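Below: one structure in structure tokens.
Here the complex is missing one protein chain, while the rest keep their positions.
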């Protein structure tokens, strides 16, 4: 009604917030930190879709579409570009060799001009890696002079490793998939951004899991010092303010903290944005400038969060009648009912259930259902916990005096205790679920492969025209390499590839020296010049027909790319049948096996793969092999096999999650401590009296410990149960094998328990101080 | 209240004329009821007779009012004894107690002692009353309570006076 009166009341409340002494300040600060974290997290969340979009667009803009059967003619606006991606350690590096063919050749995004042959421009992250000691071996592999850096517009993430190197003579390598001639960048048919649904799910759940405890924390923070504030409001009632005014004053107080929190939140967000620039999740990193929340959403956050804080204050005041002569709490609420509390987690599960088994392949998860389901489950924790604490505490038996004191206190005010622990429970539940999800998804990434790592650990696919023997010799010279075999492939047919159509019969050919051929089949004896045919391979009806001695066949070793290299080959008289075997990659080779001497010279240099067996005791042996491969063949594709592909993709994010959860827990611990101290201060007279009649300090300290430990233990139990349930559901949603990550359960509950201990320890000195007889003195 | 003891006490600080005594008395104790000079004269002659004061000198011009009195050793002892004896706890004895306290201050005695002694005496009475009350019927209790409340009022006054002794000392010795 009267606007001026309203403003005056709110202002008075704000004034109280800052002049309320140490307790007032603590409350304002904790509220502000809580609101600040909430604002920052929400702003980051709203910024993520736009960040992913920007990323996607940048990726599209620089795409050099090499998958084309039709080779463009050379012109003054063309460029030959070769994809020479490599891997260093566990980092993927985007590499391109470029050769502009005219002055109007398209320039790649982020580049001012192409580097001269032998030079390269690199991404800042790659530059850093090359300049560091860690990049020693990589420098050998990239023997180009760094002449510049790729600008942000040419990169899809701050941590992306990428380079463009100038080259000559690329044209002959054009093959329709690795090397191509292009006249423009960008995809011919752009698609809308489509991220890995599992990634989106992870991001969504991470933010919900981090936001929930912050929300719980805010609701707890605005209640700090509530009793002191209520007394002050009562004093205001005494001098004539009505109950509406007191509510407005309280709202003003909460608003002051929230506004300060808004400022803090902006600072946190900007810091977080900078920090996000140095993070990498699932090989995805972003530039801080990508993280721009939509203005409308930012405004919404800036309005909604403080409004929520004020709302919580008013809700908390609802159960309190502030009279001029003191504060009257409305009669103790009826026993807490269970049914609606159980309803929330059930609803949560029901929302998540339809998405079970979807995995990566069946399209996006419904974001609203995911967020809603996770929120409902976690809110269910906050709804269930008070009931559980009340129910359990009411049944707790009598033990020592310290236990009795704590239990009785909890029985009288289990709601307060539960409220304080809610944050911890939600954070732990969420963190357990997430850790489980990460551990599970990580487990999938590290699934055992078919590759037989006892026979070889590295496969190098050499490019066309590379002499396999030379390459093998080069690999053999690398320290730590035990054995190298090279196998080439080809096709035998009874008709030329040039003859259009026709019903021709085909059979695969494997070419290698005797040692190599022994890897794929059991040869009775072998000399150079021998030829073999694999007997009785499944479904192979063509080979027996073709393997008639004297039959003239066409041999193609070039996978149909260049018909000019087709050679005639006659099945020799001495061809022998051998039993089938598998190569080191676990592939069965059927058809013909030819020693090098059996291949006619006209067939040219077949495209070969080298299988390299390593001595793992030699450090960095894989990098040496990659370097050797790059030296013999810049276009070589090196694949490192491991029994369990050790994915460290999630190691950093899991650490990050742990740190985040610990921070949230520490924050909640701080609020626990504050309310604990507030409660102790209120009881100083009682504490002194108890000490006067001979209560041991140990008894009182223990009772303080129990008082925190009992609700926290219950909270952690519930949190573990809900966390494991949520984790299981999420894993089922991503179609991942469900396995309980006990170490994370133990870690999280351990941290929760540690916080109880720390809070108790930190409240002991004030407790001991309050127990001094000075407290007995009246004024 | 004993005018004799009061006048004796006033003489302790030094010999005075009769007029002086009256003026000092009126100033310190006679707020609403100044002393007649006749009272001074009769009291002083009684004290003279008992050897508690002596005539220090007579100024020229004669007349009783011209006599200068001085306290004797016996007089000092008498004042001493009077001050040390608590008054029987009874209603309306403030004026006596007040006089005693002021005289003690004037004569540099420990006024707190007077108050403490008096409190002790009051408490003794209160204990008796409390005891009687405990064992008596309702009528007894009511009667005792009445007395107790009066005594308590006195005691409060004693406490208050004790707390303000320093101020009072400054006021009366000014």
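For clarity, chains are labelled A and B in written order, and residue numbers in each chain start from 1.
Everything below uses one rule, namely that a residue touches a chain if its C-beta (ideal position, glycine included) is under 8 Å from a C-beta of that chain, and two chains touch if they have at least 3 such contacts.
Heads up, the rule we're going with is that contacts and distances are computed from a predicted model.
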Write down which listed name, "Quinol oxidase subunit 4", "Chaperone protein HtpG", "Branched-chain amino acid transport system permease protein LivM" or "ABC transporter ATP-binding protein", is the UniProt protein name of the chain that is not shown.
-> "ABC transporter ATP-binding protein"
Of A:141, A:181 or A:409, the residue that touches the missing chain is A:409
Out of B:20, B:80, B:116 or B:140, which touches the unshown chain?
-> B:116
Residue list for chain B contacting the dropped chain reads 112-113, 116-117, 119-120, 122-123, 126-127, 129-130, 134, 148, 151-152, 155-156, 159, 162-163
Footprint left on chain A by the chain that the document does not show | 398, 401, 404-405, 408-409, 411-412, 685-686, 689-696, 699, 773-774, 776-778
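Definition applied: only the chains that are shown with their structure count from here on.
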CA centre of chain A versus CA centre of chain B: separation in Å?
-> 95
